[in-house]
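Note that one protein chain of the assembly has been removed; the remaining protein chains are unaltered in position.
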Amino acid sequence: MKILPLIRLANYYETDRMGIIHHSNYIRWFEEARVDYLGKIGMPYSEVEEMGVMMPVLEVSCEYKSPVHFNDTVVILSKIKEFKGAKITISYEVYDQKTRELRTKGETKHCFVHADTFQPLRLRTDYPEMNERIMELVGIDIVDWE
Amino acid sequence: MKILPLIRLANYYETDRMGIIHHSNYIRWFEEARVDYLGKIGMPYSEVEEMGVMMPVLEVSCEYKSPVHFNDTVVILSKIKEFKGAKITISYEVYDQKTRELRTKGETKHCFVHADTFQPLRLRTDYPEMNERIMELVGIDIVDWE
Amino acid sequence: MKILPLIRLANYYETDRMGIIHHSNYIRWFEEARVDYLGKIGMPYSEVEEMGVMMPVLEVSCEYKSPVHFNDTVVILSKIKEFKGAKITISYEVYDQKTRELRTKGETKHCFVHADTFQPLRLRTDYPEMNERIMELVGIDIVDWE
Partner (left out) sequence: MKILPLIRLANYYETDRMGIIHHSNYIRWFEEARVDYLGKIGMPYSEVEEMGVMMPVLEVSCEYKSPVHFNDTVVILSKIKEFKGAKITISYEVYDQKTRELRTKGETKHCFVHADTFQPLRLRTDYPEMNERIMELVGIDIVDWE
């Protein structure tokens, strides 16, 4: 099985006066990568929401290793790092496509809630298929961009 | 009657690699100024939405006269330029607080819709008080920041 | 000659509490489309800046016809609407890829300045090749996404 990473250009409007991508934008890129990843593993987030499930962010962290500049192309690798029924942690690595240098790495932790009530739900009992699909992918570096 | 303008600092994260505030942010500042203005004329937008009214943006325009830099304080003057029952145009002027130079000017045009159905509504018949309040303020430069 | 439009997904972080893409983001999408377009006509904006030319935005306008939602794919068509040596106007149309409905249309007007001094420059004399390339494309709908 082969899941491709998200590849995207760094936008001008994402730069700041240091001439580099503003650090807050990586949190948004993580979201883009997460949505892209969920789509690629057969759980498009728009459908997940339509099924009545939301995955609000509980925690986020990011380490900045080297800067991204305007018009650089980055490759973002996502991985399900941990999954415990009620909570999921997804990790991200952002690389420069050309140099393959690591730019940032980070994680987001989410819970699952009912979209209408915002009450927590357990995937295992409430959405067993989604639960199984995630279980299969925990800890696996499925992304390949050689 | 005296309505004070919105005064706000330009944030670091709003700059771009030209070293100035990115042009897209003024559209957001206009929104901030509009929300602030509506609150000051007794129509807080959060309450307007709770009453079942939304004011989606139909058009926006902005002219950039001179740049704003990080940490500059700007003064934003709002005015109801035109109001025709179903549509309202609000204009904005952004000044540097220190030099009083004009930085940008712009407008937004809105309609009024029912928050639940997104169907257009007429303030005059549906929300007569709101209608009257707006009527009083059309074209009046009520803002004073001497 | 065939220049492809920019195709991009609407991101979750670009939505607002009305459930649609916040109106300010289209100004950013126009920039993305402009940068993409300049690259496709052989004038990558990163190279333009390296050559010492900047194209600050003088004016922007946008009309909102119908909303874009999270995960919608949009197609953005760019065109050089007007070019008069010192100033250029680029127009944009944002379509839903699936329904082909027009979502927004807008324009940006730019001048050309020396990147180091921010002083105005005239492409015709200072950058004749760039001038010629732009002249060829004025008013031409070169974009084809049938």
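Read from first to last, the chains carry the letters A, B and C; within each, the first residue is number 1.
The working rule: a residue touches a chain if its C-beta (ideal position, glycine included) is under 8 Å from a C-beta of that chain, and two chains touch if they have at least 3 such contacts.
All values reported here derive from a predicted model rather than from experimental measurement.
Of the candidate positions B:12, B:118 or B:145, contact with the unshown chain belongs to B:12.
Within chain A, the residues in touch with the undisplayed chain are 18, 23-25, 27-28, 31, 54, 56-64, 67.
Seen across the whole complex, the unshown chain contacts chain C at 12-13, 15-20, 22, 24, 70. Summarising the interface, chain B meets the missing chain with residues 11-13, 28, 31-32, 35, 44-46, 70-71.
Everything that follows uses one rule, which is that only the chains that are shown with their structure count from here on.
With chains reduced to the mean position of their C-alpha atoms, the one farthest from chain C is A. Centroids built from CA atoms put chain C at 29 Å from chain A. Centroid to centroid, with C-alpha atoms defining each point, chain A and chain B lie 35 Å apart. Residue positions 12-13, 70 of chain A each touch two or more of the other chains.
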